[in-house]
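Let's turn to chain A:
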Amino acid sequence: MVNLNTVEPRNGRDYYIALGLEGSANKLGVGVIKHPRLASMSGGDNSHNCEVEILSNIRDTYVTPPGEGFLPRDTARHHRNWVIRIIKQALEKAQIMDPRLDIDVICFTRGPGMGAPLHSVAIAARTCSLMWEVPLVGVNHCVGHIEMGREITKAKNPVVLYVSGGNTQVIAYSENRYRIFGETLDVAIGNCLDRFARTLKIPNAPSPGYNIEQLAKNCKNKDKLIELPYTVKGMDLSMSGILAYIDSLAKDLFRGNKKNKLIFDRETGEPKITVEDLCYSLQENLFAMLVEITERAMAHVNASQVLIVGGVGSNTRLQEMMGQMCKDRANGRVHATDERFCIDNGVMIAQAGLLQYRMGDYVKDLSETVVTQKFRTDEVYVSWRE
Partner candidate 1 sequence: MQLPQFPGVNIEILLFQDVSNANDIRSKIAELPYAFIDARTICSVEQLMSAIYRVMIESKYNRLRTKSLHSEVLLALSPTSNIGEAFKKFGISDDTKNLIMIEINQDNDNSSLDKTVVNGEIVDFNDDNLQKNSDVNAIRKIYKIDQSVEFENISELSRATVNAIQLRGI
Partner candidate 2 sequence: MKSPSALYNSPDITEKSFSVKESESRYRTTNGKTTGPSTYVLNAGQVDIDKPSDPKIDHVTQQPTALSKLRMELTGIQDDINEFLTERMEVAKNKKLKTQNSLEEKRIENEINELLDGGDGDNDDEEEKKEAHAK
C-alpha cells in the first residue's frame, strides 16, 4: 500500500514544500512547489494527483553562438555562476522566508546528463542541505519529466513518450519501475532535428526544433512527400540513416548539384523542392515513427493514454499526430504539457523528488548524491506507485 504521507510535513505544517534544482544539460532551472498534505494520500496510488501548487519556476539557458553546440565545461561554468542567484530568485518569488523552517526537501538532478554541469548544481544542493539542515533527494531527470507530466495532465498510468535533445524513449510503468519499452538505437530525436537545423543554417533561437516546425508549417507542397527511410525496429527506432540522407539532400540543394534528379528538374534544371519541403517531410517521417512505436507499446501493455514529455513534446504537429492515433484506439487520449514543463525545469525535479521524499526515501549519506552521466529511467525504484 502506498502511503504518500509516510513522512509528515516539517514544523507541523499541513503542506510540503520542495525546492528543485535542475542542470543536466544547457538549462539551469530552479523551482519551488507545494503539496497539501491530503488525508486521501495515505492509502492508495494518487501520485498523479498531488494538487501541486507551483510557487516559482525560474530558468536560465546557457546560450552558445549560432551554429555552436555547448561544451560541458562552459555549461558547467554557466550553472556554477548562476545557480545561487537563480535559487535566490526562486525562493523570493515563492516567498520562502526561512528555508530552514519552510522547506521539507531539496531535490536535485543526479543524472542522466553531462557530468560537469550536473556536478556544479549538486555542490550547491549539498551545501544548502547541510546549511539549512534540510534533507536531499537525488532525482532521475527522466522520472522528473514523467512525474511532472502526470501531475499536470492527471494521467494516471499513461504510456510515456519522452522526446528531447538527448533522449527518445517509450516508457510504461510496471512493478515499481518506469520500464523502457522502446528507444532510439542511435541519435535522439532532438539531436537529429538540431543537427539538421545546423545543416540548413537556420537560427538556434528560440530553439532549432521550433524553427524547423515553423518551416514545415509553411511547406506549400504537402501532398507530395520526399521519400525518406522509415526505420522502425519493433518498439525501437533508428534515425541516423534518415539524418544522413536528408542532410545529403539539403547539401545537394544548396550546392546546386544538378545531377541529383530528386531535387532538380531533369529538363529545366530548376529545383523541385524547397527547404520547407525538406523540413515538412522530415517531421512527417520522424513523427510517424515516434507515434508508431508509442502505439506499439500501448498495444503491448494494453494502455489507452499517452503522455508526451521532453522538449520535442511541445511540437504541435507531433501532438496532433499522437492525438489522431489515440482517437483511433479505444478511449485513447493524449496528454501533453506546454513549454513551461516540457522544457527542462526545476519544478519537475521538485515534483518527482517530493514524491520520493514523502515515501521516506531520501539521502541518508552524502555519498548517495554523487552525480552520474548515465542513469537509466528503469534504475529508479518507484516507491510512490502501486
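Assume contacts are C-beta pairs under 8 Å (C-beta built on N, C-alpha and C of every residue); 3 or more make two chains touch, one makes a residue touch a chain; residues count from 1.
How were these picked? Simply put, all candidates are chains of the complex that A comes from, given by their letters.
What you see is a predicted model; the values in this text were computed from it and never measured.
Trainee: In this complex, work out which of 1 or 2 touches chain A.
Mentor: Selected candidate: 2.
Trainee: Hey, which residues of chain A end up touching candidate 2 in the complex?
Mentor: 26, 62, 64-65, 67-74, 76-78, 80-82, 84-85, 114-119, 165-166, 187, 191, 194-195, 198, 371-374
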